[in-house]
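Everything below concerns the one structure shown next.
Missing here is one protein chain; the remaining ones are kept as they sit in the complex.
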Amino acid sequence: MSILRYAIDRILQTIPVLIGVSLITFLFINALPGDVISALYADQALGEESIRALEERHGLNESFFERYLSFMAGILQGDLGYSIHYETSVTSLVLTRAGPTLMLTLSAFAFAIVTAIPLGAIAASRRNQSPDHLSRIVALFGVSTPSFWVGIMLIVIFAVTLGWLPSGGLVYPWRAPGHYGFDSQLELYVQTVQSLLLPMIALGTMQMAMLMRIERSEMVETLQRDYIQLARAYGVSERTILRKHAFREAQLPIITIVGLNISTALGGSVVIEQVFDINGIGKLLLSAIELRDFQVVTGITLVLAAIFVIGVVITDIAYAYIDPRITLDGGE
Amino acid sequence: MSSNPLLSVEGLTVQFFTDRGTVTAVNEISFEIQEEEIVGLVGESGAGKSVASMSLLRLINGPGRIVEGEIRYKDRTLFALEEGPDGEPRKREDMLSDEEMRTEIRGNEIAVIFQDPMESLNPVYTVGNQLQEFIKLNRDISKKEARSEAIRMLREVGISDAAERYEKYPHEFSGGMRQRVLIAMALACKPNLIIADEPTTALDVTIEGQILDLVQDLQEKYGTSFLWVTHDMGVVADICEQVNVMYLGNIVEQAPVDDIFYNTKHLYTDALLDSMPRPDRTVERLKAIKGVMPSAIDPPEGCPFHTRCPDARQVCEQTHPDLRDVSDDANIIHRSACLKHDIFNVNYEGSLPMTDETKRQANTSAGTTSVNETGADR
Partner (left out) sequence: MATNEAQVEQDETAVSGQEVGLSHQLKQIKRDITARIGLYIVVLVTFVAGFSWFDANLGTITFGYVSDYTLAQAAPLLEHPERLPPPTDMNAHAPPAFVEGGTWEHPLGTDHEGRDYLSRIVYGTRISVMVGFAATAIGLVGGVAIGATAGYYGGRVDDLLMRFVEIIFAIPALVLIIVFTEFVSGGNPDIQYAVAGAGIASIPIFSRIMRSRVLSVREMEYIEAARSAGVKDRHIIIRHVIPNSFASVLVYATLQVGVVILLVASLSFLGYGAQPPTPDWGQMLSYAHGQMHSNPWMSVFPGLAILVTIMGFNLLGDGLQDALNPRIDN
């Protein structure tokens, strides 16, 4: 019955999935052509000897299975391996690059939720009237437009043409203002928001559109329930019906969808980081692939899968917590 | 009857404007409800009972609209139209505004109980939360008073440890218990009229009996009038004083309950009665009503029941009977819409009987889709 117990159960269920992910990526990456040594020292003519020495140092001469086992042993201690190119541990590499990616994806979700829920609810309550048609058109465009193109268009309009906002890069709020040559903490925050605005919208538009459609259809369905008609029959105003009676049940599916969309958003941030030149995990992944730094690629893939899987677990728990009909024992 | 009824309905017509044409769900019906009286509205599903009852609160949404008629409650006009200067009908001046309907009529004067107790309570709020909200809203009392009133009413409808149950969610109640909650909700708002839309249909027979007993007790205690919508003649016999039988949007028979049962004046009512088990009659087997109710989109010409009527004559296909008093007793008003009765004077006896063949044709041409009126209320 306790939430904790339920949470632990759900987390344990994710372990086979994560092992599967690690195995698959490890397999892929290790079969990739070209190796990191020659990619790294492409400009130097290395002798057989020194190549072998380097391989030995990085454990590249061991068998696939041995390497996988030692990789997994490392993971259990929070060690994602060693990046040969960056000459640092993958864990610390991922941690330093996680900030911008999290900033981007979380703000994109916030933007999507804050806009989609009221718009979807209004559309549902004014079904087949102009607000509804408008929101449906917006949602349709949203789900049909590639986020990277939205990003490019936003840059062309707001950065290049109007010059209102920066065309790329992120200002990190955790840095000292002096790092960017700003005078005050406030200026730093203002710049952070300004630099985040366009990538956030670019990444969040599709999420917004998806959530808006679901919000609308859930709300339409909820508004047709008997208990809504009953509330009307007891003289409850339409406003209260929308805000109190219909709202809560209609939000339950949204929670699930947000959880499932974490994966899409993380994938999307790879592209958006490229468009806006943001040094996040996505950019790290692309350059690691280019450099054949397979430890980094495996580490990132695993981290992204873990974020998604844990995100789904968290939304499951949140759902169970909010919906009184679900008891945590498993039965109804 | 009495010159001053609690509620009176005159020529109420409700239509749904759909892609496939106009559906007349309720066709010029008239009836009255006296103070402290339980009035039945009976018919098969699709007859328009629920639409008719919800239109009393003006709660018809979407493609549906009240297009004609007058609804009066006490000295107030819930609905009335008049002809505007452009010849188009417009709202009459004395008709209550939407806001007045909401704040002054719904809940505090006329409350409702729905068919499905499982669906009538919001699953994500506690029962107490919902009771308290509606009571507070309709009786204009504080939250705290609403709470104690709610708990008192829960006790009144037979829910033990009411204070504890008050904090529970609907899914923690059984169907019968939920229906008791909804009855408590209705009564706690102190209305003079409760519309009960098939409130016991979703329950099993023993629970149904308990609920009916409860309603009768409370009705006597509080003196509330009821409009009891049902398809079950057994329930009607149990609790109603006055009965209206509906078929395809029309009231086809209207009489005090005893006259409906023992002096039936419409063949549809007859058929309904034949399809129910009765303690006063022994039959080999119960008869189901032949055929299905025609589509409300394309209703049959003439008498709406002629496609299924065992005694239909050709005149029934041509003349639409209105509701007329056919009572032999001057003290009783017993109305029926059947051309068989002399008062219609259409030479029924001289008309040729309709064959099964002609009836079948009429039936198929009318189609078999029905506007499901319980679905329509959701």
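Residue numbering begins at 1 within each chain, and the chains themselves are lettered A and B in the order written.
In this section, a contact is a pair of C-beta atoms (placed from the backbone, for glycine too) under 8 Å apart; a residue touches a chain by one contact, two chains touch by 3 or more.
This is a predicted model, so every value here is computed, not measured.
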{"item": "Residue among A:S70, A:S217 or A:N279 touching the omitted chain", "value": "A:S217"}
{"item": "Touch list for chain A against the chain that is not drawn", "value": "16-18, 20-21, 24-25, 28-29, 31-34, 127, 140-141, 143-149, 152-153, 155-156, 160-161, 167, 217, 220-221, 223-224, 263-264, 266-268, 270-271, 274-275, 285-286, 289, 297, 300-301, 304-305, 308-309"}
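One rule holds in what follows: only the chains that are shown with their structure count from here on.
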{"item": "Rounded Å distance, chain A centre to chain B centre (Cα mean)", "value": "54"}
{"item": "Complex contact set, residues of chain A against chain B", "value": "224-227, 229-237, 245, 248-249, 252, 322-325, 332"}
{"item": "Interfacial residue positions of chain B with respect to chain A in the complex", "value": "54, 57, 59, 102-103, 105-108, 111-112, 114-116, 119-126, 133-134, 137-138, 169, 171, 182, 185, 189, 195, 377-378"}
